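Omission of a single protein chain aside, the complex is shown with its protein chains in their original locations.
Now for subunit A:
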Amino acid sequence: MAQPSKIRSLADAVALIKDGDVVAIGGHTARRHPMALMREIIRQGRKDLHVVGWNNGIDMDMLVGAGCVSTVETSYVGIGSFGLARNFRRACETDGLRVIEHSETTAMDRFRAASIGLPLFPSKTGLGTDLPSTNPHLKPFTDPFTGETWMAVEAIRPDVAIVHAHTADEQGNVQLDPERWHDNSPDVMIARSARTVIVSVEQIVSEETVMSRPIDTILPRTDVTCIVEAPYGAHPCCCDARYDYDLEHLGRYHEATASQSGFAEWLADYVTGPADHWAYLEKIGARRLMEVSMKRTTR
């Protein structure tokens, strides 16, 4: 037994996150955000988090609404075709929530630089805009070769990265189904930039399964702190080719967040009410989960 098991319970994994931490979130728009981990962050009552992503939706909005967040850093927070993210909007407009503004490339460049061991990444984006007035991680510099002005995007070292993937073995080798891992590639940079990396997966698989398809491993175990098994752990976001967005649920969320009290009810129903992820899945119901399923996999 040279390699210890990295499997942890949802509660134990999330306990690694401390109040005030910089937390990076995997996934983008309404795709494969680590929602089970995020619901547990709310259950455990984390405060004062600096939450970073590159393109966010219900994930960020829910954490903000639950009062876990003091700083948001990303390029987008919205609920897709439903419209603006209403908790986020309220927090900005009423409480002056701090937002560090990025374009999509500069948001990714912070992770990109850190993930390949660089202190910064050069960019042209942001020059001539108001982004740097909100963002201390964008600073102009002069290219020593050409004398041209560039924007330096500072590497980020999040305290914790949370990512949702398809499978992992006990030792923490994380895999994605090959059909769609192209669109998930920023998650690799996000994970590799962080000090602590928590990965939830649809299912734990055997070492043999991983070894039979090593090309599908996106994060070898040295990149990973711990693994949490959370089937449908991205719900109501989509999980690539496995399950679709739960548009009905996202719509209900968007409606509920029209008011603070509506969101409080939604939180009680779907986050703080259910004791854990399994209770959440029961609340959503097998019928609904099967309806959004695209590919029903078995162990």
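Operating definition for what follows: a residue touches a chain if its C-beta (ideal position, glycine included) is under 8 Å from a C-beta of that chain, and two chains touch if they have at least 3 such contacts; residues count from 1.
Definition applied: contacts and distances are computed from a predicted model.
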(message) I notice the complex is incomplete. Of the names "Branched-chain amino acid ABC transporter permease", "Glutaconate CoA-transferase subunit B", "Multihaem cytochrome" or "Aspartyl/glutamyl-tRNA(Asn/Gln) amidotransferase subunit C", which is the UniProt protein name for the chain that's not shown?
(response) "Glutaconate CoA-transferase subunit B"
(request) Pick out which of A:149, A:212 or A:260 touches the chain that's been left out of the picture. (result) A:149
(request) Touching the absent chain in the whole complex: find that residue among A:26, A:65 or A:126. (result) A:126
(request) Write the list of subunit A residues that the hidden chain touches. (result) 28, 31, 55, 74-78, 80-81, 84-85, 88-89, 92-93, 96, 99, 101-106, 108, 112, 123-131, 133-134, 148-150, 179-180, 182-186, 189, 238, 240-241, 244-245, 247, 294
